[in-house]
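These notes concern the structure reproduced below.
A single protein chain has been omitted from the complex, and every remaining protein chain is retained in its original position.
Right, chain A next:
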Amino acid sequence: MGYNKKLVLLLSLSVLSIVLFVFWDIGEYWDYALPRRLEKAWAIVMTGAAIATSTVIFQTITNNRILTPSLIGFDSLYVLLQTAIVFFLGGGTLVMMNNQFHFLLSVGLMVVFALLLFLFIFKREGKNIYFLLLIGIILGTFFSSISDFLQVLIDPNEFLIVQDAMFASFNNTNTELLLLGGVLLLCATLYLLRYAKYLDVLSLGKEEAVNLGVDYDGVVKRLLGIIAVYVAVATALVGPITFLGLIVANVAHEVFKTYRHNYLIPGAIFVSIFSLLTGQWFVEHIFTFSTTISVIINFIGGIYFIYLLIKENDAW
């Protein structure tokens, strides 16, 4: 099957899942249900696209198919930020704080963190992407430990507020942030388009990219900044979904078996939208809200991760 055919197939699957999600069992009060379901579907599409794109780019930069942005501590930084706000300013602040301001603050801090991580490591010579990852993993663990520590100290009622922000759930999506998140994603994507032509070359590795005239450090720095925006928006909208990126990026690689990002990225986006929407449909209609989608995704993703580790045991 040709690449375009596969892409069309995946696109139709994701459109089908949108239709299923929006219109299944809509009932007679559809004028109430429809706008709410559409809002939710829109949040899922945005989140899915952001996670898929950021993971594919991240895996290309690191030339590794097991790493994801959440592994270098992006998710845990988000949780730490929320915990710190509650701890230092009180639970009321997070609830009362202007949503848009809070959102921009989180996104901004995460981009700054990504760039600091990059500058700190790349300005020192002889250090490479693996060193960056090692530092990222250690920082990620560090952030979650600090968050745990702060969460133990705070008032149980305030802990509930933090917990609400910590678990991915489309049942309490921040619909207020849909427009702002959409604008941020659009800006990041427009910026990404300028650097998209380098992605294929970067998948050949650093030395080939330098040889072929790519300003490696500059391009990687900008791509990491773009990834930070994507991850921040997705996490702020629904909370951390650790394994989703890993699954969709690898499925896209398996389906297309190519290095070309003009197929890989849309493919991963469609897989992501499809799996999130069908997953959420299961949560709502089969499990009747007794679980959240992050549980399902992490269950399937965890199994897939172990499978990848076993299968690729000697390939890396």
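Methods note: contacts are C-beta pairs under 8 Å (C-beta built on N, C-alpha and C of every residue); 3 or more make two chains touch, one makes a residue touch a chain; residues count from 1.
What we mean here is this: contacts and distances are computed from a predicted model.
As stated in its UniProt record, the chain not included in the shown complex is "Iron complex transport system ATP-binding protein", which appears among "Carbon-monoxide dehydrogenase medium subunit", "Spore coat protein CotJC", "Chromate transporter" or "Iron complex transport system ATP-binding protein". In the complete complex, the residue from A:38, A:160, A:210 or A:306 that touches the missing chain is A:210. When you scan A:144, A:163 or A:258 for touch with the missing chain, the hit is A:258.
The omitted chain makes contact with chain A at the following residues, 63-65, 125-126, 197, 200-201, 203-205, 207-208, 210-215, 253, 257-259, 316.
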